[in-house]
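What follows is a single structure, written as structure tokens, with notes after it.
Shown here: the complex without one of its protein chains, the others still in place.
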Amino acid sequence: MEVEKFYYDNKIVRNFVVATIFWGIVGMAVGLLLAFLFLFPNLTEGISWLSYGRLRPLHTNAVIFAFVGNAIFAGVYYSSQRLLKARMFSDTLSKIHFWGWQLIILSAAITLPLGLTSTKEYAELEWPIDIAVAVVWLIFGINLIGTMIRRRQRHLYVALWFYLATFVTVTVLYVVNNLQIPVTFTKSYSVYSGVQDALVQWWYGHNAVAFFLTTPFLGLMYYFVPKAANRPIYSYRLSIVHFWSLIFIYIWAGPHHLLYTSLPAWAQSLGVAFSIMLLAPSWGGMINGLLTLRGAWDKVRTDPVLKFMVVAITGYGMATFEGPMLSLKNVNAIAHFTDWIVAHVHVGALAWNGFLAFGMIYWLVPRLFRTNLYSVKLANAHFWIGTLGIVLYTIPLYVAGFTQASMWRQFNPDGTLRYANFMETVVEIMPMYWLRAIGGTLYILGAFILLYNIVQTARSGSKVTDDAAEAMPLEKVSKSRVKSEGWHSWLERRPIKLTVYATIAILIGGMVQIIPSLLVDDYVPKISTVTPYTPLELEGRDLYIREGCVSCHTQMVRPFRSETERYGGEYSKSGEYIYDRPFLWGSKRTGPDLQRVGGKYSDSWHFNHMYSPESTSSGSIMPSYRWLITDELDTRHIEKKMEVLVQLGTPYTEEDIANARTSMQEQAKQIVENLYGDPDFVRTYEGEMAYAEENNLPFVKMEDREIVAMIAYLQRLGTDIRLESSNDGDEVTFND
Amino acid sequence: MNIMFLLLGVSLLVALIFLIIFIATVRSGQYDDMYTPSVRMLFEDGTPSDKNATENNKSKTTKNN
Partner (left out) sequence: MDKCFHCGDPCLSGSVKHRDKSFCCQGCATVFDILHDNDLSYYYELQDAPGTSPKISEQKYAYLDQQEIIDKLVEFTEDGVQVVSFVIPSMHCSSCIWVLEHLHKLEPNVRKAFVNFPKKSVRITYDSNSLSLRELVELLTRLGYEPNISLDDMDAKKASVDRSLVYKLGIAGFAFGNIMSLSLPDYFDLHDFWLSQFRPLFRYLMFCFSLPVVFYSASDYFINAYKGLRSKVLNIDFPLALGIAVLFIRSTYEVFLDSGSGFFDSLTGLVFFLLLGKFFQQKTYAFLSFERDYKSYFPIAVTLLRRTGEQVEEEQVPVYQLQKGDRILLRNEELLPADAVLIKGDAHIDYSFVTGESQPVHKHSGDKLFAGGRQQGSVLELEITKPVEQSYLTQLWSDEVFSKRRQTNFRTITDSISQRFTIAILLIAVLSTTFWLFYDASKALQVFTAVLIIACPCAIALSAPFTLGNLLRIYGKHEMYLKDAEVIERMAKVDTIVFDKTGTITSNKETKISYHGQPIPKELFPIIVSVLRGSNHPLSRGLYAHLNLEETIALDSFIEHTGKGMEATYQGTIIKIGSASFVGAATTEKEVNKTRVFIKVNGTIYGRYVFQNVYRKGVERLFEALAPNQELMVLSGDNDGEKKYLQTIFPKGTQMYFNQTPTNKLDFIKQLQADGKSVMMVGDGLNDAGALAQSDVGIVVSENVNVFSPACDGILAASQLVQLDKFIALSTRGIQIIKWSFIFSLFYNIIGTSFAVTGNLLPVVAAILMPLSSISIVAFTTFASRLSEKILNKEEKSKHDKSHRLEHATDIILQ
């Protein structure tokens, strides 16, 4: 057994670093555009693929999976090789992983603006991309675990445990949440409906935060903070304890995202319980990180890398303290659906993820190019601008959150709502949106400074594609040794094997488990009057999904007087959602809730509102959706869609499907008739038709346009339940 | 809520897997020494070939500090 010389693969690390910076800036830029869309709703007037609803998921996906994702991989590939004293398991896998991941991001960047989305937050991508993600992720796992098996360092440093946990759990979560039945190559329906879908989504949604934004970054913290400070972690024991306690309980939290919704109360309590328990392990990490720098504050004062890390860890501490607080029912009652949540998320994202990534990059790149950082001054400048950005971003949004919450809940002495018109609550917080936009601008400015600084650094240095190192291989295990060492090194490789088997086992187990839940849920109390959507409404709903209306409008009236008052009498019952695939409860109310909007306004109102929201509700910051009014509705797949839903348990009959198109035409005609009630409409529409006729241009009849389907869906919303109480439904006649 | 069976099942399964891994790891003596690893990870692997590199890396960090 000789000393083995080998080389660390720096190329892959470098690639991921480049990707991190690139996608980081892209993702933030999109975010910034969105921030400005709040201020100038028609900034991208008429361009469907630049409308708020479609870009919002692009922003979240870009920053989470592209920016943070690539940062994670860069850090993991750099640190794992050195902690394990081994080159990555396979360069080919590394390459596939890198390019695969970039392709996925690219396809996301194309499909999401095109409106191809499942609307499940952080899981919007359609099924073909989901599969690609799963495959690439698995490749990453194999590469990581393979390296662990080939390691030359017996002890697995705590960071590696965090990486391992990340891989296993994210695999499970992603697969379970993305079970869908395809209709076409670009359209699918979730196998879960309504409440169930919501539960799965947030079980995933929360753990995505946990295991994609937290555990891997804790791993990175445990590697890069000691390295940058050149002193061992404050307490290694604490880091171990903190890892295991985190792992044992994190997997449960999640339902707290659905407090006061139609989710079973006990499931909510369960979520709360866990979120509270999480405080301990989370802070374990923060304290450990900060105390590592105890006695090195002089370094911190001068070294930008450490500065970034300190702010990152502090941000982590704040976010992980705020989280459990928000999961308390009474706090949540106020904060949920407001900008408070947006602020909370961005403390985590901008400070914890963003700044840790920046610190890591500043530390990493000089080593990758064997040179010094081009300018420490610029790095410090970046730090201060970025920090200011975070402050200017979050604080106004907290204020906005409080303001909204309080305005939504205020009553006049006579028992009517103080601010009955939702618009008042929007207008009130516009200044805050301005400040937020400024904060965002500063933050992205910082990112550009980083870009410049890094490019210059790279220029001044020389690439080190392969970093030489040497180490002794682990001794081979032999009978006699096993005896004398108490089967030491035998069990050594055990955890890794276990992990692999475990993952497979979970996946199979999961699949088996799903079969019962594919059947219609016998636990959700039935409401006799709730019936499936008509074909036209179904198409309308898919438009609602395509345009991402759910990013600003909830469909969940919580059981508070303030909400039932505002949103029409009844709070939401789980029974109402049994045909919703996916659920569209939403998580943010930039606009009002739509659960009971059906029948609230006339069809013409909706028509005009979609054409120009300002015209019907002044002060509205909703962009106009002209293309809905001009474009022809694509009805090619309606039968296929219904068949898939039948598979999933929606009770469409054979003839329902056979008569789909006729039923659509009837319902459409009815709506157009209603529209004719509006003289302006008649004038413009007739004019258009005449114009097209004499210049014999192609002309799409109003009946065949998207807007009709959209109106049909909106008018249907929440009306079933009203039948139950008092049968005064006007345009619900089609329900027979 | 049949879905609960799935979620409970999966959550528990994952948790149990980790419990098993935990015990296996403790047994393997991974956690007998709770200090040295934290120092060991600080060492740069300097090999004759790129010795100077580690040095100018060091000098750099000192400059930054």
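Structural remarks
Labels A and B are assigned to the chains in the order they are written; within every chain, residues are numbered from 1.
In this section, a contact is a pair of C-beta atoms (placed from the backbone, for glycine too) under 8 Å apart; a residue touches a chain by one contact, two chains touch by 3 or more.
Only a predicted model underlies this, so the values are computations on that prediction, with no experimental measurement involved.
Shown chains touched by the undisplayed chain in the intact complex: A, B.
Screening A:238, A:290, A:388 or A:646 for touch with the missing chain picks out A:238.
Take chain A: the residues that touch the chain left off the picture are 1, 3, 154, 232, 234-238, 244-245, 248-249, 252, 264-267, 269-270, 272-274, 277, 472, 475, 478, 480-481, 484-486, 523, 525.
On the side of chain B, touch with the chain left out of the figure occurs at residues 1, 4-5, 8, 12, 15, 19, 22-23, 26-27, 29, 31-36, 38-40, 42-44, 46, 48, 51, 54, 58.
Please note the rule applied: only the chains that are shown with their structure count from here on.
Listing the residues of chain B that touch chain A in their complex gives 1-7, 9-11, 13-15, 17-22, 24-25, 27-31, 33-35, 37-42, 45, 47, 49-50, 53, 56-57, 60-61, 63-65. By the touch rule above, chain A contacts chain B in their complex via residues 5, 82-83, 85, 153, 155-158, 165, 168-169, 172, 176, 192, 195-196, 199-200, 203, 223, 226-227, 230-233, 236-237, 240, 244, 247-248, 251-252, 264, 267, 299, 302-305, 366-367, 370-373, 376, 464, 467-471, 486, 488-489, 491-492, 494-495, 498-499, 502, 505-506, 509-510, 513-514, 516-517, 519, 521-524.
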